[in-house]
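Notes follow the structure.
One chain of protein is taken out of this complex; the other chains stay put.
First chain written, first letter: the chains are A, B, C and D, and each begins at residue 1.
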Amino acid sequence: MIELLGWVPLFPFLGFLILVLAGERLSKPLISWVGVGSVAVSALLAALIGAEFLNGTLQPYHLILGDWMKVDDLSIPFGFYLDALSVTMLFVVTGVGFLIHVYSAGFMEDDPGYARFFAYMNLFVSAMLVLVLADNLVLLYLGWEGVGLGSYLLIGFWYEDPNNGYAARKAFVMTRVGDTALLIGLFLLFTQLHTFDIQLLMLRAMSQWTPGTLLPVAAAALLLGGAVGKSAQLPLQSWLPDAMAGPTPVSALIHAATMVTAGVYLIARTNALFMMAPSVQFVVAVIGTLTLLMAGCSALAQTDIKRILAYSTISQIGYMFLALGVGAWSSAIFHLLTHAFFKALLFLAAGTVIFCFHHEHNIFKMGGLRKAMPLAFWSFMIGSAALSALPFTSGFYSKHEILLAAYEASPVLWAAGCFGAMITGIYSFRLIFVVFFGVQSQVVEKSLDWKMSVPLILLGALALFGGMLKIPLDSVFPVLFNHDHTFDLVSVITVAAPFIGLSIAVLYYLTGTFSAQRLAGSGLANQMRIFFFNGWGMDTLYDTLVVRPFKTIAKLNKNDAVDGIYTTIALLGRGGRLMLSASQTGRIRWYASSMALGTVVIIAIGWLS
Amino acid sequence: MNINQLIALAPVITLAGTAIAVMLGIAVRRNFILSFGIAAVGIIMSLMALCAVWRGSPVQVTLLIRMDVYALFYMALLLSAGLAVLGFCYDYFKDREGENEELLLLLLTALLGASVLVASSHFAAFFLGLETLSISLFALISYPLNQTRPLEAAIKYLVLSGVSSAFLLMGMALIYAQCGELYFSGIGRYIASRQDMNVMVLSGIILIVAGLGFKLSLIPFHLWTPDVYEGAPAPITAFIATVSKGAVFALLLRYFVSTDSYAYTPLLNVFSVIAGLSILGGNLLALLQNNVKRLLAYSSIAHMGYLLVAFIAGGSISSVLVVESVTFYLLAYFITTIGAFGVVSVLSTPQTEADDMSFYRGLFWRRPWLAATFTLMLLSLAGIPLTAGFIGKFYIFTSAADGRLWGLLLAIIVGSGLGLYYYLRIIVVMSMNVEATAIKPAQDWISAATLAVLTILLVGFGIYPSLLINIIQSVSYGMEWML
Amino acid sequence: MNGIPMEHGLLLSAALFVLGLIGVLVRRNLIMILMSLEVMLNATGLAFIVAGSRWGEADGQIMFLLILTLAAAEVGVGLGLVLQIFRRFHTLDADSLNGMKG
Amino acid sequence: MTLTLFYITSAVAVFATVMMITRLNAVHGLLYLILSLLAVGVLFFLLGAHFAAVLEVIIYAGAIMVLFVFVIMMLNQGQKTIEQERVWLQPGIWIGPSLLALILFVEMLFIVVFGGSAETGRVVNAKQVGIALYGPYLLAVELASMLLLAGLVGAYHLGKPILKTTKTGERS
Partner (left out) sequence: MILPALICVLLLGGFAAWFSERWSPEVPRWVGIITLTFEALLLVLPYSWVEHADGLSSVWFADFYSPWIPRFGIGFHLAMDGLSLLLIALTVLLGFMAVSSSWTEIKCRQGFFFFNLLACLAGTVGVFLAVDLFLFFFFWELMIIPMYFLISIWGHENRTYAAIKLFIFTQVSSLLMLLAIVALVLIHHKNGGTYSFDYFELLNTALDPDGAFWLMLGFFIAFTVKLPAVPFHTWLPDAHTQAPTGGSVILAGVMLKTGAYGLLRFVIPLFPEAAHQFAPVAMTLGAVSVLYAAIMAFAQSDLKRLIAYTSVSHMGFILLGVFSWNLLALQGSVITMLAHGISASALFMIAGALQERLHTREMGNMGGLWFVLPALSALALFFAAASLGLPGLGNFIGEFLVLQGAFSVNMVLTSVTTLVLILAPVYALIVMQKVFYGPLYQYSLLSDVSRREWVSLGLLVLMTVWLGLSPQAVLNVSAPAMQNSIAMER
C-alpha cells in the first residue's frame, strides 16, 4: 500500500486538471463528485498508508518517483518521504481536507464558480500534500508556493469585489516575503552542504557545522523567515485576518487547518538545524509568545466572526511556535493536529451561521441563535472549549503539554502562555455568548443539508476526542525532557487560566454584570480597543513604511528616469542641430568667411601641433 | 610624347573627342536624343579604351599625367558614374523646354576634368582637371535657366569655388617656392630628403587641404553644400556628390601617398579635427531636415568625414589597406548616392523638384520598386549589412582600428547613430499609409534600368564583395608599386 | 639676380591675396565680389611668378598662364551668371540670394 | 635700383587694390583693379618673367577687364546702387572680415618668414616658356583648351535670354 504514496497528491491534482479543463460545463453533481471524490480517494489512500506505516516498524519510507533536475552536483528528485511527522500531516491534510470538501459541496452550492472553487481546492490539497511529503527542500518549496497560489486564488475567489483581490494579493505578497527568506536559506544550505535532501542535509549539517556558529544560525534564521511568513507570525501576521475574505471553507482548510501550519511543519522538519542554532530557536519561542499575546488581544476587539477566529488561529500557531522554540517538537505537532480539528470545526460552524445569515459577519448583529441553530451552537461550544483548552477536550492535552514545556524553558514564556490561554477563554466565549445567547434578532432562512452537518458532527467528535490520538512522533523528534507536573501549582494555574477567561466572558457578555461598552467607552480603553481591533497597527505601519513609499517611488518613476538620459542626449542633438542649422544662412559672404576662418584655424592647428 | 603614351591617353582623348563631337552635333542639328546618343557612346567607348590600356599600365604621359591602375580604376568609376548620371539626365531633361543639348557637352567636359584629376601627377594637371570640372559644374548647376534656385546655387558655388581655388593655388605656389617642383614625385623626393618639416611646405599643404576641403564639403568648408545640392537639378546633384567629390578624394589620396605628405604629422591632426567635425556636424545638421536633397547633402558631409578617417589612418598603417578602404567606400558611396539622387530625379517633374519629404509619403505603396530602391540606398548610407555601404563602413572601421584612431571611431559610431535617425525618418515617411494618389506614369526606362543596375550592384557587393575586393586590391598594390 | 628677396615677393602676394579676400567677404555687389576674386587669383599668379623667378624655371610662368586661363573662363561664366541673376532678381546684392538655407 | 622699383610698384599695387575694394562705384573699382594688375605686370617684369608680364597686361588688364566693363555697362547701375553700396559698406561690416584676413595675413607672414629666404630674379624669357609650354606642358595646353571650351559653352548657355513661355516652377 505504502508504494502508492505518490498517488496521494496526484489524485487531487487530477481532479484539478479535470475541473480546469472541463470547467463549468460539467453538471454540479459531477463537479462535486470529481472535486470531493478526488480528495476522498486521496484521504482513503492516506488512511491506508498511514495505518500500514503506523502498524509497521516506523522506519521512514522514501519513495523516489523520478528526476526533476540534475545539474552538476545539484540533483533534485521527485521524492516523497514518509515518517510519523508526514503521516500526521497527511492525516490532517487529507482527513480534515476531505471533510471540508464535503462541507463545501453544500456551502458553495449556489455559487456560479462551483467548478472553479473545487479546482482551486483540489490544487491546494495537492500542493499541500507535496509540501508535507517532499523529501527535499526544493520540492517542499514547490508545494510551499503551490499552497500560496491556492490560498491567493481562494481568497480572491469572489473576484468582483476589489477588496477580496486586495486581500488575496496581500496574502500572497506577504507570505512571499517569508518565502524569499526561505529560498535564500535554501541557497545557503546547498552552497554549503551540496544537497537539498532534508535528511541528508540535517546529517551533513550536524557533522560539518558547529552549533551556534554563523552558518547554522543564518540558515535557521532564513528558514524561520519562511515559516513566519506562511504561519502568519509576527511580524508577517497581518495578512491572515484579511484572508478571511475568501469563502469560509477556505478559511477552515487553508487559513486554519493546513497551510498556515506549514511553517510549524517546516521548523519541526528541520529541527536538527534549529537545535544547532539555539539563539534562533529561542527567537522562535519569543516570536510565538509575542504572537499569541498580540493576536489574542486583537481577537478580543474584533466584531467580525471570522476575524475573531483568524486572530485566534494566529494565536494558536503562536503556541505551536512557542512549543517549537522550547524544543517541545511533538507537542507542537500535536497541537497542530488538534488545532486543525477544532479550528476547522469552528470555522465550519461559523460558516453555517454566515451561510444561514446571508453572509452576515458581524457578531453583534446576531444573537440568540442557540435554539435556531443547535448544531452550530454545539459545534461552537465544543470548538471553543477545545480552543480554550478546557480539560478533556483535545486542545487541553496539546496546550497543556506546551505550557508545561514552556515552563521548563522559561517561566516568563509560560506565564505569557497562561495569560494567553486566559485571553483565549475570554474571546472564544465572548463569541459564543454574543452570537448564541441573548435575543434573536434575525430569522434564520436556510437550513443545513447533510453535506454541511455531517462534517460538523465528525469534526466535533475529533475536536472532543482528538486528544486521545497517539501518534508516535517520538520516532521523529529527539525527546528532550520528560515532565511530570502531575499536580503542582504550575499545572493548576495552567489549567485554571482558561477558566478565568471563561468567567470574565460570562460576567461581561452573558450575565451583563459588567458592561463591555462602558469599559470600552473610556478614552484609554477605547484607544486600546481600536489598537487591538486594527491588529496592533501593523497594517498601518507597513502601509506607511513600505507600501506607500514603494508605490510613490514607482509611480514617480513611471516614465523611467533612465530614459531621461537618452532623452537628454536627443535634446542635446536637437540643440546642436539648431545651432549648426543657424549657421546655414544662405549668404555667400558668410560662407566665404567660414572658409577663411577654417583656413586660419587649420593653419594654426598645423603649426601648433 | 610617343605613340605608347598617346595610346595610354586614349580614354581621355576619346572623352575629349566626344565632347567636341557633341558640340559639332549641336552645331549641325539640335537634337537631344542624338546628342545623348553621342555622349553615351563616347563614354562607353572611353570605358572600353580604359579596359584596353589597363594591361599596358602604368604609363607616364609627360610629367602631367600618369595612367596607372589606380587612375584607370578611378576613371572607370567616374565614367560609370557619369554614364549613370547621363541616364538620369536624359529622363530628367527630355521633357523640359529650352536647349538642353549643351548639358551633355558640359557633362562630358566635367567628366574629362575629373578623369584628368585622378590621373594627374603634377600640379598643373591637378589644377586644370579640377578647374575644368568646376567650370563645367557652374554651368551645369545653373542649367535650368527658368528657375531661380539653380542660379542662386550656381553663383554660390562659383564664388566659393573661386575662393577655394585661390587657396589651393596659393598652397601650390608656396610648395613650389620651397621645393622648386610641381611634379608629385619631385615633391615627394624633396620631403623625403629633409629631416625636418618646412613651414612653408606644411602650410602649402594645409592650404591645398583647405581648397580640397571645399570640394569635399568638409566642415568648416561645407556651408555651400546643402544650398548647391538643393538648387542643382537632381542628376547634377548626383554628379557633384559623386564624381566631383570622388575624383577630388582620389586625388587627395594619390597626392598624399605619392608625395609622402603623411610624413608631416601635424597634417594628421588637422585632418582629425576636420574629420571629427564633419562627422558630427554633418550628421547633426541632417537630423531634422525635411528637404531630402539637403538631407543627403548633410549626410554627404558626414560621409566624407568617415572617408577621411580611413585616409588619416594612412599615417600609421600600410597605404594598401587605406587605398583599399577608401576605394571600396567611395565605390559604395557612388552607387548609393547616385541611386538616391536617381530616385529623386525620377520623381521630379519639370514643374517641381521632388525634394520635400512630403513627396515621399506612402511611396512604398504607390511606387514600391522605387521606394524599395530608395530604402536600400538609405540603408547602405547608414551602413546596414546586405548593402555595399556596410562593407565600406567595415573597411573604414578596419583601417581606423588598425591605425588606432579610437576617438574618431567613436565619432563615427555616434555619427552613425545620428545618421540612422534621419535615414530612418525617410523610410518611415515612405512606409506611411496614404490613400492612393495619382501616380506619375513610369516611363523613365533609362532611369529605371540604371536604378535596377545600381541596386543589383549595391546588394551584390554587399553580399559577395570578394570579386570587387580582388580588383581593388590590385589597384592598391598598383599604387604601392608606384612609390 | 636682381636681389629681390623671395619673401618680399611672396609677402606682396599674400597682401594682395588677403585684400582680395577682404573684398569677397565684405562686398555685397556680385560684380565687386567677382573682381575681388580676380585679385585673389592674380595674387596667386604673382606667387607663382616669384617662385618661378627663384628657381629660374618656366614652370612658374606656365602656371600663371594656366591661372589666367582659369580666370578668363571663370569670369566668363561668372558674368554670365550675374547677368541671369540680375534679370531674374533685379539686384546684384549677394546677401539677398538666400532663398535656400537651414 | 630694382629693389626700389619693386617696393614702389608693390606699394602702388597694394594701394590700388585697397582702393578697388573700397570703391562704391563699380567702374571706379574696375579702374583701380586695372591699375593694380598693371602694377603687378611691372612686378613680373622686375622678377624676370617678361612673357608673363606681357600676358598680364594684354589678357588680364586688357581682355578680362573688358568683360567686366561690358557687363557693368549692360546692367547700367546708376546712382541708386552707389547709395546702396554706401549703406552696405558700414564700418561694422568691415571689421570682422578684415580682422580675419589680418590674422590670415599674419599667418602668411610667419609662413614666408620662417619658410626660408631666397633670392629671385632669374630671367626666364619667352622662348624658354614657349619651349616648356609645347614640350612637357603640351598636355596642359590641350587641357586648358578644354577648360576654355567648358567656360565658353557655359557662358554661352548662361548668356541666353530667359525663355518667356515657361512658367517658373517656384516653390516656397
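The rule is simple: contacts are C-beta pairs under 8 Å (C-beta built on N, C-alpha and C of every residue); 3 or more make two chains touch, one makes a residue touch a chain.
Predicted model, so just to flag it, every value in this text is computed and none were measured.
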Neighbouring shown chains of the undisplayed chain, as defined at the top: A, B
Option from A:Y152, A:W239 or A:F377 whose C-beta touches the chain left out: A:Y152
Selected residue (touches chain absent from view) among A:F364, A:F392, A:W450 or A:Y566: A:Y566
From A:A22, A:A47, A:L63 or A:L188, residue that would touch the chain that is not displayed: A:L188
Residues in chain A touching the chain absent from view: 20, 23, 67-72, 74, 138, 141-142, 144-146, 149, 152-153, 156, 159-162, 164-166, 168-169, 172-173, 176-177, 179-180, 183-184, 186-188, 190-191, 550, 553-555, 557-558, 560, 562-563, 565-566
Those residues of chain B which, in the complete complex, touch the missing chain: 365, 379, 382, 384-386, 390, 394, 397-398, 401-402, 409, 412-414, 416-417, 420-421, 424-425, 427-428, 431, 433, 464-466, 469-470, 473
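Definition applied: only the chains that are shown with their structure count from here on.
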Distance from chain C to chain B - Cα centre to Cα centre, in angstrom: 26
Chain centre separation (chain A, chain D; CA means) in Å: 99
Residues of chain B touching at least two other chains: 124, 128, 131, 135, 138-139, 142, 145, 148, 155-156, 159, 163, 174, 177, 199, 203, 226-227
Chain D residues counted as touching two or more neighbouring chains: 96-97, 100-101, 104, 107-108, 110-112, 115, 118, 137, 140, 144, 147, 150-151, 154-155, 157-158, 162
Chain A-facing residues of chain C, complex: 21, 24-28, 33, 94-95, 97-102
Touching residues (chain side chain C, partner chain B) in the complex: 6, 10, 13-14, 17, 20-21, 24, 30, 33-34, 37, 40-41, 43-45, 47-48, 50-52, 54-55, 57, 59-60, 62-63, 66-67, 70, 73-74, 77-78, 81-82, 84-85, 88-89, 94, 97-102
Sites on chain A touched by chain B in the complex: 573-574, 576-577, 580-581, 583-584, 586, 588, 590-592, 594-599, 601-603, 605-607, 609
